[in-house]
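All protein chains of the complex are present and in place, except for one that has been dropped.
For reference, chains read A, B and C in written order, and residue numbers begin at 1 within each chain.
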């Protein structure tokens, strides 16, 4: 029988739960050359860690993440911690010879991202792999979109419109850590624009070469400090919009906001090309809209494709018979299946972003901030 | 620590997988007074049973389901077998003192259902519980609809339109067992109308009192016998439509079909009442449409409610932070959480159908068939 | 220059306005072999008639509709009066040698309809034409659906689901004439089901051969008498549902209601066939949904077709450049263009229902009422 991939997880919050679920589910649904084994979970706060480990099936637990680096049994480490510690942990883990799967965005700063990319490059020489959890790539609808584009079904790309609209940042929301730069790095930009930049780059297969303009705005600067009646200052963006060009000439708009009240999780992208168009919205994550221009004026129009048919849509066949829809967490499980395949030297269902790839997304995030700050267009070649 | 509910499962096909998944997931997401323990899986076909048990975490496996009935450790048995064996197994299990959770529809015939109901009544005196897996009751959107109706937000019910539209039964589909009466009992009717009858009864809280007319049709009578080039005869319905009245005077149409090509899994229901309306479609299972007539002509209209907010929408808080959508299989997990609560003498989040309840649904199925056969209206009081 | 078709209109209410608008607009948008001339408007109530005639451009007006029959200059008479006078007026006009365009439904009773059909047959021998204003046939989206079906794009028809849902008949609506049988004949059935029966027959090209069951319901029996605080009795249906079969074996459900609060004018039809499916909803009247099964599971799904492209969609080219949407009243203008073409012995863009055709729709209305009353299925061959 195949030797399992001994795996560790650092983190026990929202992402810790989502990733733990993927580790528990993946071998039930996917036939993997080497399934993962849940070796150790590490987290700073020990109070609830034993219960967390038991609930999710981690064999061991520790409050010292460096134990994980030091443990020779462990092959793969999943870094599901806040952005500002990604670099320190990932680099140490790579240097200790682990494969590393890191939460997105790659890092809190471009400098951190650059260092992680360099570490990944060094580790690659010893066969170590890196992965970044851009989970939305693994929705079956996105997988189908990716394949249609590779099959040249939309032709030359003219236009990308990507938005990530959320609602939870209104004036009633208190001053939690996510509204403080020292803890969160940025607001909607790093959290949400990171996802749609990754999706746009992944789907088009093209790099962004210029930012034409950007605006970052903090609408609600004064928020109630939790547990008090006093007000404190929010110093992260509530929304960031920017315009960009791709290498092939396509233009794009990106918009991330936490104050779009009717939208819960509207991670959406539309791509218009010479021969066809595609549209996705995570709130309807099982659907892909596809317009095939060859359907003609008389009979053409957005097709509403349910991406639940086994065999055709990436990952769909692993789950249920045709026509049974998937949810949010399945993206992580789908990705973990591909991570396990790559570690076992098999082909993933779809390309997985590594640190090099995620570094390119980080450059775009940085260029947009520069553009907003300097009130000018910014060429990506200026941001390294 | 709470004593787990030692549980067994009979069946290893599609439903066996879906239920096994629920047994594996439920205690990870729900804090239960008594979580289930995966004691034994039973199935006729032993060839793949050991692998199935290992994959899904069942401690033991057997090809004789009566072993399960005989095992004094086991408290709860999940019957996920074909309809025609539900009665024999469920009755034996109840008589052996087990709680029984049976797949829907309750049985292949009304006589079987009647016997099961009687057995459940006897077992109830000894504290044994019965449950039927009408899983769609557990979509958070259906839960919210149920509560809005209980809060009298739609008032007197005028109208119900329920459809369950699938696409897989076209002329290209071969003569699998589902198209043969001796194996399947019926076609779309027992499989699909059972679900929407249950939803309509559950949501309105009213019983159906009359069938006004019905039509059953087999569009494709000749199908290719699998593995051959010969044709054989399909003798089950491809579609059944019927009209009904509820006790409070509401009228209703029901429609189940396997030859509605653009629909994958369109289990949908719309309820129009004096003060408001509700609409649900399983293809968008995280959404509920609600029209509150008090919004007025000027500002009123269908509201598109994302049922993903913790605390408000039944079951949503168990899963992920707000705004992360759920999928098909979560319905089973949500239901199993309620089954465990009931066995532990706690209140379920929402009412669970027992054999008595599912027997009422079976009577409606039967009355519709009678109406189609006799070309007359049929009062439910005539069908017992 | 072409000799105009001297035309008269009987009626000055809602339909009088809608038809007058069509008479005023048709020659501005369509190049007709013989455009209509607005010769005379007749209506019982003379108080506002002169103003009506001036506003809409009718050259003459009279309170005696028989003047119109007697006037030798008039070729075409449009009967836009209440249902119970259709027969008397239309028959007299046909006997006077006029072409007659009558509002739908053809008549208030089957006996009236039968007499009108006979009169039309006699008049046809002298070259007189009859037309019935089933205006929804003339939405460009319906025209495209008609053509796709004729081109065998959906193949054998399996299923029709037609609903006409309105909201205005709630308990707050007073006892206007529409709720009194002696004035209105019937409620939702004659008003709304007539439209969807016509659409279903028109699109499929098949006749209905059996009613499998029906239910008629008056939910609100007591309504306030307008201008008083007293209550009176409503004796027409608020909703009628029925099931039917077409000659080719397709099954169908029809539903008309005035108490579906979130729906304004949801005249909708879905047709599922062996090779494709079509869906239309008048609330989105410029759209046709089309599913071409040959798009396959991987890439297929409802196509959202904007029916606004000149040349492809019937009537669209008469109006504006591509992509400019039409509204409710355009259906009447489109139909009048075809009426004028037929009178000028040219081919209409699409078939127009004549009295024979509308009589078939009337038989279906009658059969559904019989089925509801007798609580049995009814074969259409029994209703003549």
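As a working rule, a residue touches a chain if its C-beta (ideal position, glycine included) is under 8 Å from a C-beta of that chain, and two chains touch if they have at least 3 such contacts.
Given the structure is predicted, the values throughout are model-derived calculations rather than measurements.
**Q** Thinking of the complex as a whole, which visible chains are touched by the chain that is not shown?
**A** Contacts of the unshown chain, counting the full complex: A, B, C.
**Q** Out of C:235, C:284, C:299 or C:317, which residue would touch the omitted chain in the full complex?
**A** C:284
**Q** So which of C:306, C:358 or C:378 would be touching the chain we can't see?
**A** Answer from the full complex: C:306 touches the omitted chain.
**Q** Can you tell me which of C:111, C:176 or C:323 touches the chain that was removed from the display?
**A** The one listed residue touching the chain not shown is C:323.
**Q** Sort through C:28, C:126, C:347 or C:384 and give me the one touching the missing partner chain.
**A** C:28
**Q** What does the interface between subunit B and the hidden chain look like in terms of residue numbers?
**A** Residue positions of subunit B that touch the missing chain: 144, 148, 290, 292, 295, 297-306, 309, 312-313, 322.
**Q** By the contact definition given up top, give the residues of subunit A that touch the hidden chain.
**A** Where subunit A meets the chain not shown: residues 156, 158-159, 161, 163, 170-171, 211-215, 217, 219, 238-239, 241-243, 245, 249, 251, 253, 255, 257, 259-262, 272-274, 276-277, 289, 291, 293, 300-302, 371-372, 375-377.
**Q** List the subunit C residues touching the unshown chain?
**A** The list for subunit C reads 14, 17-18, 21, 24-25, 27-28, 55-56, 166-168, 264-265, 282-286, 306, 308, 319-330.
Criterion: only the chains that are shown with their structure count from here on.
**Q** If each chain is a node and each touching pair an edge, is that a line, ring, star, complete or other?
**A** Graph shape here is complete: every pair of chains touches.
**Q** Can you report the angle of the rotation that maps subunit B onto subunit C, using C-alpha atoms only, to the nearest 5 degrees?
**A** Rounded to 5 degrees, the superposing rotation is 180 degrees.
**Q** Counting only Cα atoms for the centres, state how far subunit B is from subunit C in Å.
**A** Computed value for the inter-centroid distance: 41 Å.
**Q** What is the distance, in whole Å, between the centres of subunit A and subunit B, each centre taken as the mean of its C-alpha atoms?
**A** 36
**Q** Would you pick out the residues of subunit A that each touch at least 2 other chains?
**A** Each of 306, 322 in subunit A touches at least two other chains.
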